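One structure coming up, written as structure tokens, with questions to follow.
Excluded from the complex is one protein chain; the other protein chains are retained at their positions.
Chain nomenclature is as follows: A, B and C, assigned in order of appearance, with residue numbering initiated at 1 for each chain independently.
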Amino acid sequence: MSEVDSADMGPWLSPDDFAFVSRKVPLVYVDVVPVRTDEHGAVVAIGMMLNATKNGIMRAFPSGRVLYHERVRDALYRHIEKDLGPMALPQMPHTVTPFTVGEYFPTPSAAWYDERHHAVSLAFIVPMQGECNPGSDSLEFTWFTPAEAATAALQCELSEAHASLLRQALAHLGHC
Amino acid sequence: MSEVDSADMGPWLSPDDFAFVSRKVPLVYVDVVPVRTDEHGAVVAIGMMLNATKNGIMRAFPSGRVLYHERVRDALYRHIEKDLGPMALPQMPHTVTPFTVGEYFPTPSAAWYDERHHAVSLAFIVPMQGECNPGSDSLEFTWFTPAEAATAALQCELSEAHASLLRQALAHLGHC
Amino acid sequence: MSEVDSADMGPWLSPDDFAFVSRKVPLVYVDVVPVRTDEHGAVVAIGMMLNATKNGIMRAFPSGRVLYHERVRDALYRHIEKDLGPMALPQMPHTVTPFTVGEYFPTPSAAWYDERHHAVSLAFIVPMQGECNPGSDSLEFTWFTPAEAATAALQCELSEAHASLLRQALAHLGHC
Partner (left out) sequence: MSEVDSADMGPWLSPDDFAFVSRKVPLVYVDVVPVRTDEHGAVVAIGMMLNATKNGIMRAFPSGRVLYHERVRDALYRHIEKDLGPMALPQMPHTVTPFTVGEYFPTPSAAWYDERHHAVSLAFIVPMQGECNPGSDSLEFTWFTPAEAATAALQCELSEAHASLLRQALAHLGHC
């Protein structure tokens, strides 16, 4: 999950309100695993951003919260556009049933740890047909083969949560 | 969705805080479609509660929000126990990936309308092996055959949202 | 399911061999529900073929068997191309896990009846980005809105099996 940027809260929620809410209820999130597929739908690459965070340079998947009054599929589209640019041309899922659900807890021992909040995240694998250009929050966006994505070396560059998300996506795609 | 009862908020969130949060972010909910299955897993009955609400007597499925710091599966279990009693003996799902996701909006034109809040709900079909005894919020709990559940007459007794949830569950179970 | 055409069996299985096999084991099939989606992935139309069969003029979804040594995703692609033409530009699923499984039995009382054989069918909802031009086995290919597709009048023009498949697809897409 990328840091919540000001655009995310600006017109919708002040930092104080957001901080208050984040301590009261779990937030609704979406996580996106961008992929490239061949003509028959088989996945040939998995994409990740490279972000500068206060914990150092990390790879991450597009991610963010669903706003009040926003449909899940609109939030999904918004975060893809924000993180991968307007030319990503995502093949949006025709159902909002996720391939997996992630639970982020602000508790160090939790498998999916996020110091900022408790979030329940709907995760989607989304084929991109266009060019992914990372937004201003990212240093770069890189495609990896499924074999590269399966290596511990690459997974170490993700948060624990997103490394788990990646392994679940690879398994769901039959690459394990 | 049943009315949020005081036990739901009591130790966790004051009514004022809950009202505030409900106007700021979507809430995370779970919805449960209780079923009875035969020895081979085929569904033979679908269960619903009969509740007195300010909109009159309505049927409904067990439903409620996920609390701060609560795992989805724990919320699911808690709401089943609260609404169907401690002897329901649910066969809890082994994954928290829902069979469908419902989106409740406080907007009258929305398909899944809920005047109280915006909620994103993870819906699960849960076989019950024991006796379902409705909690203090319900007048009764009744099993219906899939054929009865498919009738418009019965679906009229549910909210629009839960009638849609029922139809999605019937379709998912192959009864359509 | 369209009639098994000679091209389906030609190089692969003689009519005699196919008839023999069809009485011995269930066949592996794929069923395709073609859809059009908007930019955010919401389904705006569902497509069906109009075929002349020995039971009269019927609507149907692309469908057919998986050949020996053929991958499911290759069979899916082949049947889409055969039934909807080379310009259909399907957004192929990135996983071969179907949204539902249909069971066709050569027994009149069965819900999914097919006089020809017992088949277990993996069903997929597939967005089409191009132009669908029916193959030589079809009279036409038509798009319907989800609301039109939900009518009994239209569903009567499908086989019992494909009418059930359509209702399951509509439910899965949240249109019910």
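Please note the rule applied: contacts are C-beta pairs under 8 Å (C-beta built on N, C-alpha and C of every residue); 3 or more make two chains touch, one makes a residue touch a chain.
As the structure is a computational prediction, the values presented were derived from the model and not from experiment.
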Absent-chain contact - pick from A:Ser22, A:Asn51 or A:Gln168: A:Gln168
Residues in chain C touching the chain absent from view: 13, 17, 20-21, 23-28, 65-72, 95-101, 103, 105, 107, 118, 120, 122
Residues of chain A (touch criterion as defined above) contacting the omitted chain: 100, 111, 164, 167-168, 170-172, 174, 176
Contact set of chain B toward the excluded chain (per top definition): 35, 37, 39-43, 71, 73-74, 76-77, 91-97, 99, 125, 127, 172-174
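We adopt the following convention: only the chains that are shown with their structure count from here on.
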Same or different contact residues where chain C meets its copy chain B, judged by the half mark: same
Whole-Å separation of chain centres (CA-atom averages), chain B against chain C: 34
Inter-chain centre distance, chain A versus chain B - centres from mean C-alpha coordinates, in Å: 28
Multi-partner residues of chain C (at least 2 other chains): 172, 174
